[in-house]
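The complex appears here minus one protein chain, its other protein chains still in place.
The chains carry the letters A, B and C, assigned in the order they are written, with residues numbered from 1 in each.
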Amino acid sequence: MNIHEYQAAEILKGYGIPINQGIVATTPDEVAAAAGQLGGTVVIKAQVHTGGRGKAGGVKLAHSPEEAREVGSRILGMDIRGHTVHKVLVAPGVNIAREYYLGVVIDRAARGITIMASSAGGVDIEEVARETPEKIHREAAHPFLGFHDYQARRLAFRLGIEPDLVGGFARIARQLFEAFVQSDASLAEINPLVLTADRTWLALDSKITIDDSALVRHPDLEQLRDLQEENATELEARAAGLSFVKLDGTIGCVVNGAGLSMATMDAIKRYGGEPANFLDVGGGASAEQVEKALRLVLADPNVRAVLINIFGGITRCDEVARGLLSAMDAVKPTVPFVIRLVGTNQDEGRRILADAGITVVDTMPEAAERVVAAAGAAA
Amino acid sequence: MNIHEYQAAEILKGYGIPINQGIVATTPDEVAAAAGQLGGTVVIKAQVHTGGRGKAGGVKLAHSPEEAREVGSRILGMDIRGHTVHKVLVAPGVNIAREYYLGVVIDRAARGITIMASSAGGVDIEEVARETPEKIHREAAHPFLGFHDYQARRLAFRLGIEPDLVGGFARIARQLFEAFVQSDASLAEINPLVLTADRTWLALDSKITIDDSALVRHPDLEQLRDLQEENATELEARAAGLSFVKLDGTIGCVVNGAGLSMATMDAIKRYGGEPANFLDVGGGASAEQVEKALRLVLADPNVRAVLINIFGGITRCDEVARGLLSAMDAVKPTVPFVIRLVGTNQDEGRRILADAGITVVDTMPEAAERVVAAAGAAA
Amino acid sequence: MSILVDRQTRLLVQGITGREGSFHTAQMIEYGTNVVAGVTPGGAGKTVHGVPVFNTVEEAVRETGANTSIIYVPARFAPDAIYEAVDAGIALIVCITENIPTLDMVKVYHYVKQSGSRLIGPNCPGLITPGQAKVGIMPGYIHTPGPVGLVSRSGTLTYEVVHALTQAGLGQSTAVGIGGDPIIGTSFVDVLGMFEADPATRAIVMIGEIGGTDEERAAEYIKAHVSKPVVGFIAGRTAPPGKRMGHAGAIISGGQGTAAEKIAALNAAGVPVAESAQQVAELVREALG
Partner (left out) sequence: MSILVDRQTRLLVQGITGREGSFHTAQMIEYGTNVVAGVTPGGAGKTVHGVPVFNTVEEAVRETGANTSIIYVPARFAPDAIYEAVDAGIALIVCITENIPTLDMVKVYHYVKQSGSRLIGPNCPGLITPGQAKVGIMPGYIHTPGPVGLVSRSGTLTYEVVHALTQAGLGQSTAVGIGGDPIIGTSFVDVLGMFEADPATRAIVMIGEIGGTDEERAAEYIKAHVSKPVVGFIAGRTAPPGKRMGHAGAIISGGQGTAAEKIAALNAAGVPVAESAQQVAELVREALG
């Protein structure tokens, strides 16, 4: 789960990290009031769950409440990579001497947690990783004991930080690690972590992503979810226990299993179609799940055809067929659909569907080819 | 550091353990008031840093505030193994179905933490360990990951606890472990942990000992220190950075090093004397430390002679001799003393002391023999 | 021959009295798996489909000689169940449970690694040696004994491929679902090494998906250490970056983990990557000559 910059900053503050305390505003008036309260130059930052805010014009300076109001009115409501800006963070301007990157991530290859730091702060770290990888320094946390103090100091020394500033940097690195672990994060980063002109450390921008599987034990973090930021259909799917991702194509997919769902999308693409979604109804493919899934898929006005691809495993195909029929009956799809049903008792299952006038195809390539043709015809 | 039962109970309560909430009282009137407030039968328990309270008459029931006042007046001021009772805990009477022992200790042999449980609760666990060791069940905590849930359940199953009560027992075991770790304890035990007649779990009596070396990071626990419970001289010694233990004999000891101090006490005993104290001035034996040490030792009216035993290691004996002289000069001991000084530059050191009219003996046996004789003559 | 599970498997089911555990116990017994014990705390004395239930894994092992365990307990309790199995000396632990927090798995992974046990999963369908033992939730009947070893991060997609292989007359030595989470106990490389060493396996199918770099590592490993033919299949060519595609581990992040990279790595290691289950079967048939 993604949370906003200002929420991440509040979490980090709770672990002792010095943050550049700002004020959240949702209207130009609030932006002006915040700027007035903070005084001097302020920075106004769009709060959206996507990167590249700066390049998109979502981060701007203002030197007076009036200017802040004007900037705020431009940023609020702006679209950044498909995300509408509903909130901005108004924060004091900072006199920056140097900028660093500090991040904690799950390192899948090492099956552990890695702490990363770079003197190339304030820019996209993935770009740094690609272009000047030698500028990123890494420490692997011990799986049981965590991030040793000496490792935090070693990062500071490798960044060339002066002896009198090493302690402060190392403390923030350890606090960030602690915040990461205690929040069950999959990412926690400060970018930039700045050294101000008066030689103090300040987290200017922070980002935290929470492990979805761990949210159940963090009801406080679950509260930070911004429903405005999430796709309505994805929210509905999650509530229904379905795994759904909205895409831009025209062919709706209802599949059991995540890998099979992806493979189905790939097959559609191979035959020249564009999937409208990823949708995993789960291994069992019960009638209720399929019905919910169909409703969600058909709610997308872009959908011109639907491919239902079910591998009957433990659940027999005849049962799946009956479930499909009742689901189709309940939903009454208005676009063409192609059903592929394979597995235990597949002949019986297909006969049931055939009796209802529904043709079932045999292989995934065939199903993909047909649904792409159907979507083309429907266009 | 030892803390009182009522303090231990408060700590355990903070970790979610159900305790038998009582009221601390320091006067018979307070005892009566507490009994009135709690209503019904109460148990009045002496709060002293020693075991065997029950046998000593420090734990009694009372069935009315009047009886409680009477019982309180008998227990308050009582001496239990050399500890004067200044406080009692007045707690509600409990309808006990079964009693268990649950404890967490440092297991030196395993270099780890061991969780112990027994169905022989409410009695001295060391006695159980001696006489029916098969009644004590143990689980070793993982040094990094701690006490697994399954281990807590396994203890419950081994104790023959019914399935519906296993969860509650296991939870308390984990909470006790957590309290132990978070408090840097060397011992945390609930004895007895009772199952009440209405099948709920209740910690009736608890004990926690804190690792002295860890107190520096637990200022909150340091606050629990009961100065009335500690020997005044030991407190003064600790404040001066000396390691001092009061004993019952007549020969004061001032030694550098813990092992050498014990060996010195042993030597005194071997020659028929009784040491008045253990005292380690530290490896360096500076003049200030020796002076403080001498003052502490001489403050004990039982002391009839003093043995100063210094091994001059890194610190040269001539320096130690000068320090000793200035310390003796400042303190002006009124009882005979024997000095043994060995090590670097010992001849020079002894010459300095001889010039001041002080004889130095060569070996520990000789020193012990002389000081025992001196103490006998002084008696 | 085969790998990991066979007729010597003496299976323990952790969470046997739960809905999933009980259902799949019946299915596994029906397939012929030797299910010797179940564990549910407080369940001692019961039986489930004729299988005796114990309070602790230690007791179950002592009483029944169980050497393999399959875990169906909820995510909250699954790490503890794995620790219990490891500490009781279970050699092979298969964890079906989904949604175990990643930071729990960091500890579990290294705990298992330091022990003598092997963990398959979590969030996996389990594994099967056709005709001998099914330790998982896959439909047994689609499998048939034969020379093809399968290793996969996916569930139904694996069934799809197994089905295609069986229909094409190509049986399987063992099919291992290693799981769809970011951190799993047994990787492609581990299983590839076992298939390489297994005389019954003559060709290997590896089914990957987006996320992580385990397929790339597998490609390197194949190049250096695998002499048997390997056919690949990678799901998620069309998946967008930054979106979790069902499995917690199926996500392209930081520009890493794309299907294109994985396919390129496999091709560079001489592994053809199929575009459908049917094509997997064709490529395997070609490889077997």
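Just so it is clear, contacts are C-beta pairs under 8 Å (C-beta built on N, C-alpha and C of every residue); 3 or more make two chains touch, one makes a residue touch a chain.
No experiment lies behind these values; they were computed from the predicted model shown.
Interchain touches from the omitted chain, evaluated on the whole complex, reach A, B.
Checked against the hidden chain, the listed residues B:Val42, B:Leu224, B:Met265 or B:Ala293 yield one contact partner: B:Met265. Within the full complex, the residue among B:Glu70, B:Glu99 or B:Asp211 touching the omitted chain is B:Asp211. Among the residues B:Ala33, B:Val94 or B:Ala129, only B:Ala129 touches the chain that is left out of the figure. Within the set B:Ser243, B:Ser286 or B:Ser326, the residue that contacts the chain not displayed is B:Ser243. Only one of A:His148, A:Arg199 or A:Arg217 touches the absent chain when the whole complex is considered: A:His148. In the full complex, subunit A touches the omitted chain through residues 145, 148-150, 153-154, 157, 163-164, 166. By the touch rule set out above, subunit B reaches the unshown chain at residues 106, 108-109, 111-113, 126, 129-130, 143-144, 181, 184, 186, 211-214, 216-217, 243, 245, 247, 255-263, 265-270, 275, 278, 280, 283, 311-314, 342-344, 363-365.
In the analysis below, only the chains that are shown with their structure count from here on.
With chains reduced to the mean position of their C-alpha atoms, the one farthest from subunit A is B. By number of C-beta pairs in contact, A-C leads when A-C and B-C are compared.
With centres set at the average Cα position, the gap from subunit B to subunit C is 55 Å. Chain contacts: subunit A has residues 144 touching two or more partner chains.
Multi-chain contact residues of subunit C, defined as those touching 2 or more other chains: 107.
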